[in-house]
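Encoded as structure tokens, the structure appears first; notes follow it.
Let's look at chain A:
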Amino acid sequence: MLRVEGAGKSFERILFEGLDLNLATGERMSITGPSGCGKTTLLRCIAGLEDLQDGKIYLDDIEVTNIPPEKRGIGLLFQKPVLYHHLDVAGNLRLGKRDADVHSALKEVGLDGFADRRCEKLSGGEAQRVALARALLAEPKILLLDEPFSAVDEELRSRLLNDTIALLGSRGTTAVLVTHNIKEAESFSKNIMTM
Partner candidate 1 sequence: MNSKVVLVTLIAFLASISGCLTGAIDDKGMMIDERGVEVPTERVLTIVTYDIYGLTSERIMEFTNQTGIKVEMIKLGDAGAILNHLLQTKEAPQADLALGLDNTYLQQAIDRNVIQSHGANISNVMESAWLPYNGTMAVPFDQGSICLNYDTNSINSSQGRDVPTSLWNLSEEAWKGKVAIPSPVTSSPGRAFMIATTDYFANDDDETTNWTDWWSAMVDNDVIITSGWTEAYETHYSGGYGVWNDDHIGDANFVVSYCHSPGVEAYWADNYTISTSLTLDRASFHQVEYATVVNGTANAEYADLFIEYLLTEDVNLNMPIENSMYSVLIDSGLPADNGYLYHSELPSLNAQVSPEEIAENMDSWLAAWEAAMV
Partner candidate 2 sequence: MKRKFENIEVALPFFLFSALVIIPLLLALDRLIYVSGKMPWQVFSSLDEHYLSQDAIGFTFLQALLSTALTLAIGIPIAWQLGRYHWPRIRLMRALLTLPFVTPAIVAAMGFMAILGSDGFDLRGERSTYLVSLLFAHAWFNIALVIRFVDPVISNLDPRMEEQLRLLPAGNSRWGRLRCFWIPLMFPSILCAAVLTFVFSFTSFAMVRWMTPSNATLETVMADVGGAAGIENYQIYSNELVLASSTIQFLVLILALWLLSALQAKRSRTIAEVSESHSRKKGRTGWLVLIPALLFCLSPLMAVIRSSLRVAERGPVISHRWTLEGWQSAISGDYAYISIIDALQNSLGYAILTLVISLPLGWSLSSGIHLLEKRGSYWAKPLDILTMLPLAISGVMLGLGILLGIIRISTVFFTMWWMPAIPHIMLSTPFVVRLLLPAMRRQDPELIENAQVLAMNRWQILTKIRMPLLRGPLIVAGIIAIAMSMGEFGASWILVRTGAWDTLPVLVDQLMTRPGFDPLVKPTAMAAASLLMLTTLILFLVAERFRPDGDGGMF
């Protein structure tokens, strides 16, 4: 499904080089490491938001290294949820799928009845769950998660992570989680890469 070969990137210093990665369809993996080690940058390179200096990226055996992000079919959850405040919750979900069944999508992430809420009124955890529902509606080939729940407190974080794992599992979504928390990495996937 996803294959990264000999990836290299430096920004003021070397972030990573000669990095290989292989992920089969439906599989999940976690990437851990101290902050500033280049985890986020690697995700951004896979998504196409940044260019690799060396190496190649393949999706379904097709090289996508130089293809713009919108043509790759990859989903990404940022550390801080990105919602569009000129739209309400339902409007944000429809960006993922135009004719989305908003109510059942919200139900899945435990936000039943939130469809008409204004985005600036949501808490951090609620906003990230909306972003997750939106990402899933888009049915990406791979979903990349960049420490998506780091902004919420410990107790809630593990619950949100478990809910997410359950959702991804039931749909068989291929996913990569970046986290500096080894426990989170362990509960997310057996496959763990340390940078």
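As a convention for this text, a residue touches a chain if its C-beta (ideal position, glycine included) is under 8 Å from a C-beta of that chain, and two chains touch if they have at least 3 such contacts; residues count from 1.
These made the cut because all candidates are chains of the complex that A comes from, given by their letters.
Keep in mind that this is a model prediction, so the values were computed, not measured.
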item: From 1 or 2, the one in contact with chain A within this complex; value: 2
item: Of all residues in chain A, those that touch candidate 2 in their complex; value: 47, 49, 68-71, 74-76, 78, 80, 82, 84-87, 94-98, 120, 134-135, 138, 140
